[in-house]
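Complex shown without one protein chain; remaining protein chains in place.
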Amino acid sequence: MLYKEVVENIYKELKNFRGEGKVADYIPALSKVNPDSYAISVCDLEGGEFSIGDSTTKFSIQSISKVFSLAMAISHFEEKIWERVGREPSGTAFNSLIQLEQERGIPRNPFINAGALVVTDMITQVFPKPKQAILNFVREISSQDDIYYDKEVAQSELEHSHRNIALANFMKSFGNIKNDVDTIIDIYCNQCSISMNTAELARSFLFLANGGVNPLSGRRVTGHRSAKRMNALLLTCGLYNESGDFAYRVGLPGKSGVGGGVVAIIPGKLSIAVWSPELNQNGNSYRGIATLEKFTTDIGISVF
Amino acid sequence: MLYKEVVENIYKELKNFRGEGKVADYIPALSKVNPDSYAISVCDLEGGEFSIGDSTTKFSIQSISKVFSLAMAISHFEEKIWERVGREPSGTAFNSLIQLEQERGIPRNPFINAGALVVTDMITQVFPKPKQAILNFVREISSQDDIYYDKEVAQSELEHSHRNIALANFMKSFGNIKNDVDTIIDIYCNQCSISMNTAELARSFLFLANGGVNPLSGRRVTGHRSAKRMNALLLTCGLYNESGDFAYRVGLPGKSGVGGGVVAIIPGKLSIAVWSPELNQNGNSYRGIATLEKFTTDIGISVF
Amino acid sequence: MLYKEVVENIYKELKNFRGEGKVADYIPALSKVNPDSYAISVCDLEGGEFSIGDSTTKFSIQSISKVFSLAMAISHFEEKIWERVGREPSGTAFNSLIQLEQERGIPRNPFINAGALVVTDMITQVFPKPKQAILNFVREISSQDDIYYDKEVAQSELEHSHRNIALANFMKSFGNIKNDVDTIIDIYCNQCSISMNTAELARSFLFLANGGVNPLSGRRVTGHRSAKRMNALLLTCGLYNESGDFAYRVGLPGKSGVGGGVVAIIPGKLSIAVWSPELNQNGNSYRGIATLEKFTTDIGISVF
Partner (left out) sequence: MLYKEVVENIYKELKNFRGEGKVADYIPALSKVNPDSYAISVCDLEGGEFSIGDSTTKFSIQSISKVFSLAMAISHFEEKIWERVGREPSGTAFNSLIQLEQERGIPRNPFINAGALVVTDMITQVFPKPKQAILNFVREISSQDDIYYDKEVAQSELEHSHRNIALANFMKSFGNIKNDVDTIIDIYCNQCSISMNTAELARSFLFLANGGVNPLSGRRVTGHRSAKRMNALLLTCGLYNESGDFAYRVGLPGKSGVGGGVVAIIPGKLSIAVWSPELNQNGNSYRGIATLEKFTTDIGISVF
C-alpha cells in the first residue's frame, strides 16, 4: 500500500514540528485541546484504510461540517441552491460583512459563515428535525453510529455567536434567511460542535472521491455531477482566504475547521484527514496543511 | 480518437448558437471581428491534433497572454515571484483598485490586470529586449514562427489604457513597479495584441498539461512543480470574477481573453482552445465556456 | 417678527409642492401617514413662537431622537463618550456595516444607526429605567408632558429591526455593546417611536441654540461647550450621506428622521422644525429640506 509508507514518513518527520501557530481560543471549550495532538487517516476507494497518531481521539470538526450540510442541501435542492448562495471565492476574510452588503445579502459561497448559515436555513426548510437529520447524515456517510454533538462546545459557540447572529439578521433583512434567526444559529452552532476523529472524517469524505456514492455502503449521497462540483467549490473556496494558496501548494479539494482538522480528497482514489490543532493566521491547521503539501508532493499526485 | 467525435458534435450543436453576449468594443480594432466566428482545436500529449471551424483565423489573444508572461517570469524568478504578487482569487472585478489599495500595492494574483503588469515589469527587469523575448517565447511554445504583435490593436489599446496606467502608477507609488510606467504599459499593450489562432493556442498550452515540458519540442518550459502550480492558479483565478463558476461548470484550469479566446487543459492528457468573440457580462466568451462545459461533460473527464 | 412673514410666504409657496419623493414604507405604521401633511414651527430665544400648517399633529420623530439620547449621554459621560463612538462624517449609507467592520466596531458618529445604538447602550448603563428616563428628558426639554412612545410604531420597528440587530451584534462581537442586544434594540425602537409635533420639536432643540440652557425653563441641559460641539456634529453628520449637501444648501446644524421631520437651529437665535413626510432617496424629507433652504436664503442668515 503505497500511501501507507508515505504517511508514516510524513508523520515521523512532522511529529515534533511545533511552536508555530496557536490553538483556537475564542471559545473556552476549544482552547483546552492538547496542541501536540497529531493524527493522519487515509481511506481509499477499494476499502483500504490507514491511520496513524491520535486517530481515535475525537475533536470538534467546526467548519468541516459545512461540507456535510451542503451535501444534504444539494441532494435535495440541486441547482436551485445557487439562487440563494454564490459559488465564487470571497476575496476577503471569512466572516466579512462587506461583500455581503455589496452583494445584497447573497453570500459569495457556501463555505464562508454567511453561506453556511443560508445552507442551514435551507436544510431547516425541508427536514422537520434538522439537528437529528444532520446527525443521521453524518453517521451514515462515516459508517459510524456514535457521532454526537458536543453540548459544551455548542453552548460555548452559542455564547460567542454575535458575529454569526449579525450575519443572519443582516441576510434576513435582505430576505435570504427564511427561518427564525435563533433557530438557525442554534442548529448551526450544534452542527459545528460535532465531534469526530480523523478516521471517521476520512471515511465521510469518500463519496466526494467516488462520484457521489459512499463506497462503504454503496449508497448514493449526491448526484455524480454534484459531487464533482462540490469538489470544484472545495478547491476554489474551501480554505477561506487561503484557498488559492492551498490549491497552489496542495492541489486538492479540501476543507478545514478551526478545531484543527483538515480533509482533502483525490478524485477517483482516496480521502485523507489530518488533525493538528495549532492554527495559522488564516485559521487553518498549520501542520495539517504542511502534512497535505508533503503528501501530494511525495505521492506525486494532485488534480493538476 | 475519442475527442474528435465529441468536438465535432459540440461544434455542430453550437454552430448556430448566437444572439447572446456581445463582442468587445472598448477598442475599435476588436469590435471589427466577425461575431459568428467559431473555432475549436484540441492537442493531445501524443502529438494528436484536431481542429474545426475558423481555426486558421488569427485573433487577438488579449489576457491569454498573461499565462505566457507568467510562465516566462516563473521560469526565471520561481518562488520569488510571490513576493510581488499574490495567488488568491480576487473577489472583485478584474480591474479593481479597491483590493489593491487595501493590500498596499500587491495585486491579488497574476491574472488580474494589476498582477499582469507586475509580471511584465519583472520580465522587463531580466530581458534586455522584452518585446522580442515575449514573441520568441510564444513562437517556441506554439511551434509557430509567424506569430506577431498586431500593431493596430496595440496602438488602440495604448490609447485606451487610462485604467491600466492608473493601476501601474498606483503600484509604483507603493514601490511595486520598478521600470518606467510608460515602458511597462507599452510592452503590456503589445503583449495583449498578439494574434494567434486556436490551433496555435492549443499547442502553446500543452506544456501545462505535460508537467512543464513542451511535448512537441521536448524542451522544458517551466519546472514540473511550477507547471502544476500554474494550473492551480488558472483554476482558482483564470477567469476573473467568474473563476469559481468556471471551475464548477467546466472543472479545468483555463484562461480567457476579451478577444473571445478561451483555453483549458486536462493535466496529463490534452489542451483545448476555443474562439467565439461574443462575451458574457464578465468579459468571457459566451460560447467558448459553453463549449468547454459540454466538452468535459461529454468526454466525462475533469480534474474533479 | 421677521421670521413669521418669511415662514408664511414659504408655507404658501410650498403648500402645493408635491409629487416627488415617497413616504417611508418599511414599516406599516409609518406608511399610513398623510403624504400631504406640512407644518413649520419656529421658536426664538426670547420666547417667541410661530407655527403654521399641521403643527399640532404628532408624528414619529424617528432618528431625530438620536439628538436627545446623545444629549443625555453627553451630559453624563462628556468627553468619555468619544472612546466608543467617532465624530467624523460616515461617507457611506447610514446603515452601512462596511466602515464599522474596517473601524473595528467603533461607529463613525452618533447619528448613524450604529452610533445611536452605542449611545443608547451608554444611557442604559447609567439610567436604571432608561425608557422612562428618555421620556422624562424629552418632556422636560420640550416643556410638554404628554409625550409618549407610539407602541404600534415601536412594535413595528421591532419586527423590522434585523439590520439594527445585526449592527448591535456585530459591535458586541467587538466589545462595543455592553448590555444585552435585545434590551438595547427594544429601547432604541421605542426611542424612535416617540410622537411629537413640530411645535414641540422646535422647542426641544432650543437648548442647542442657547449654549446648552433650555431658555423656557432656565435649566441647563448640557455644558456650554457640549452644546456647541453637538451643533458641529449635527452640521457635519446630521443628515446621513446628505450632510455635506445640507450644509451647502441650508448652512445650519440640523437633524432629520424618516417620519418626515427635520429640525435645525441658528446658534444664538432660534430653532425651526418642519414636517413633510415624503422622503428623497437619502431618506430625508424632500419638502422639509426645501423649506429650510428657502428659510435661510430668505432670512439671510446661516452659520456661514
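Going in written order, the chains are labelled A, B and C, and every chain counts its residues from 1.
As a working rule, a residue touches a chain if its C-beta (ideal position, glycine included) is under 8 Å from a C-beta of that chain, and two chains touch if they have at least 3 such contacts.
Owing to the predicted nature of the structure, the values given are computational and were not obtained by experimental measurement.
Counted over the whole complex, the shown chains touched by the missing one are B, C. Between the chain not shown and the residues B:25, B:78 or B:101, the one that touches is B:101.
When the missing chain is restored to the complex, the residue among B:133, B:166 or B:301 that touches it is B:166.
Remark: the residues of chain B touching the chain excluded from display are 96-98, 101-102, 162-163, 165-170, 172-173, 181. On the side of chain C, touch with the chain left out of the figure occurs at residues 86-92, 99, 108-109, 228-229, 231-233, 235-237, 241-245, 247-249, 251, 253, 267, 297, 302-304.
Please note the rule applied: only the chains that are shown with their structure count from here on.
Note on connectivity: the fewest chain-to-chain touch steps from chain B to chain C number 2.
Where the sister copies chain A and chain C meet, the same residue numbers recur on both sides for over half of the interface positions.
Averaged C-alpha coordinates give centres for chain B and chain C that are 55 Å from one another.
One finds 47 Å separating the Cα centroids of chain A and chain C. None of the residues of chain C touches two or more other chains.
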